[in-house]
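One structure coming up, written as structure tokens, with questions to follow.
With one protein chain removed, the remaining protein chains of the complex are shown where they sit.
By written order: A and B. Residues from 1 in each chain.
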Amino acid sequence: MPALKTILEAALLAAGEPLSLERLAALFDEYERPERAALRAALAELAADYRGRGLELVEVAGGWRLQVPAAYARWVSRLWEEKPGRYSRALLETLALIAYRQPITRGEIEEIRGVAVSSAILQTLKERGWIRIIGHRAVPGRPALYGTTREFLDYFNLRTLGELPPLAELRDLDSLDAEAHSSLHQRNSS
Amino acid sequence: MPALKTILEAALLAAGEPLSLERLAALFDEYERPERAALRAALAELAADYRGRGLELVEVAGGWRLQVPAAYARWVSRLWEEKPGRYSRALLETLALIAYRQPITRGEIEEIRGVAVSSAILQTLKERGWIRIIGHRAVPGRPALYGTTREFLDYFNLRTLGELPPLAELRDLDSLDAEAHSSLHQRNSS
Partner (left out) sequence: MDDASQVLARVRGEPYTQVPQDLYIPPDALEVFLETFEGPLDLLLYLIRKQNLDILDIPIARVTEQYMEYLRLMEAQRFELAAEYLVMAAWLAEIKSRWLLPRAPAAESAEQDPRAELVRRLQEYERYKRAAEELDALPRLGRDLFPARAAPPSCDAQRPQPAVSLAELLAALRAALERAERHSHHTVSREALSVRERMSQLLARLDAVHFTQLHELFDPAEGRLGVVVTFLAVLELIREALLELVQNQPFAPIHVRLRGVG
């Protein structure tokens, strides 16, 4: 029998998508099935093996994924004629609001952005599998509440929502005088 | 700049398909593009690196391909294992009639069941290794006679066909239901 870590390596490469610990354990017959601790240890070993190589092992929401590190994008992206699409600001802002403020209704998104949210944007986000309706607010009209999905986290290389960049702090108007003064001072001296 | 072999590794992993030397060379800007000999040498190095690992580099018609060695098929194939299906009523009735009335021809099964027995059903049962043709009836057309196999007995944990529940018990439908229910219950709770 090959080493545990190389079996995991083979499975992760063949899958080409994140595999959870449960799915990795299910590769083995019951009598030879490794404990979770053994799986974790083998995964850690693998991750170390890949240091300095053209692949890395990361844990994202959907499980463990083998991927080509960003440092190689310069060469690897040449494989495809088509460049990856860019997302509009409207789409990204809508997605950010859903990610940070979920569950959130379309009306609430519009209130914060100060403009209408097009149905096309919500449709695109749904089709990409990044957002879904996770309920309805108990107010007249029962508007849909949106939240992000596991695929959203996987796509952005995140394990949990907690790994999103922190939101900027809101400053209070009362702190105006003191703060305005010191920030002016800093700006002038820098 | 990362080592040449790790760039090639990254590209081959991201491509997920064979890459020719030309395509590999095209990943590089002209000023940094390696010679074919250098590419070949780097690929040979990679192939050596993968010895004993869950992946291997092979040269195929379309170029160079990373693949999971056949030795890992046992575990990797579990990734795509489907959920077990269920047999149709028609199949179960056919199997039951063959078990209790062997040797029996297809025509006789059809006569009892009152409907045609599809070839697919007999094929499935044969492939499962539960029935086989044990002779031919000496009547016009020489229809095949079906019987059950050793594997059939093994599967149902029977030593002989005589251990099949007696048909008389079948008359008492209520008790059978109760029994089937309790045996199912036992299985679920064990």
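Criterion: a residue touches a chain if its C-beta (ideal position, glycine included) is under 8 Å from a C-beta of that chain, and two chains touch if they have at least 3 such contacts.
Note that the structure is predicted; figures quoted are calculated from it, not measured.
Considering the full assembly, B:99 is the residue among B:8, B:27, B:99 or B:122 that touches the omitted chain.
Summarising the interface, subunit A meets the missing chain with residues 10, 12-17, 55, 65-70, 72-73, 76-77, 84, 87, 89-90, 92-93, 95-97, 99-100, 112-116, 154-158, 164-165, 167-168, 170-171, 173, 175-176, 179-180, 183-184, 187. As for the chain not pictured, it touches subunit B at residues 10, 13-14, 16-17, 55, 65-73, 76-87, 89, 92-93, 95-97, 99-103, 111-114, 128, 134-135, 137-139, 142, 145, 147-148, 155-156, 160-162, 164-168, 170, 173, 176, 179-180, 183-184, 187.
Here is the rule we use: only the chains that are shown with their structure count from here on.
Separating the CA-averaged centres of subunit A and subunit B is a span of 36 Å. Residues 2-3, 6-11, 13-16, 19, 23, 26-28, 52-55, 66, 68-69, 71-72, 75-76, 78-79 of subunit B are the ones touching subunit A in the complex.
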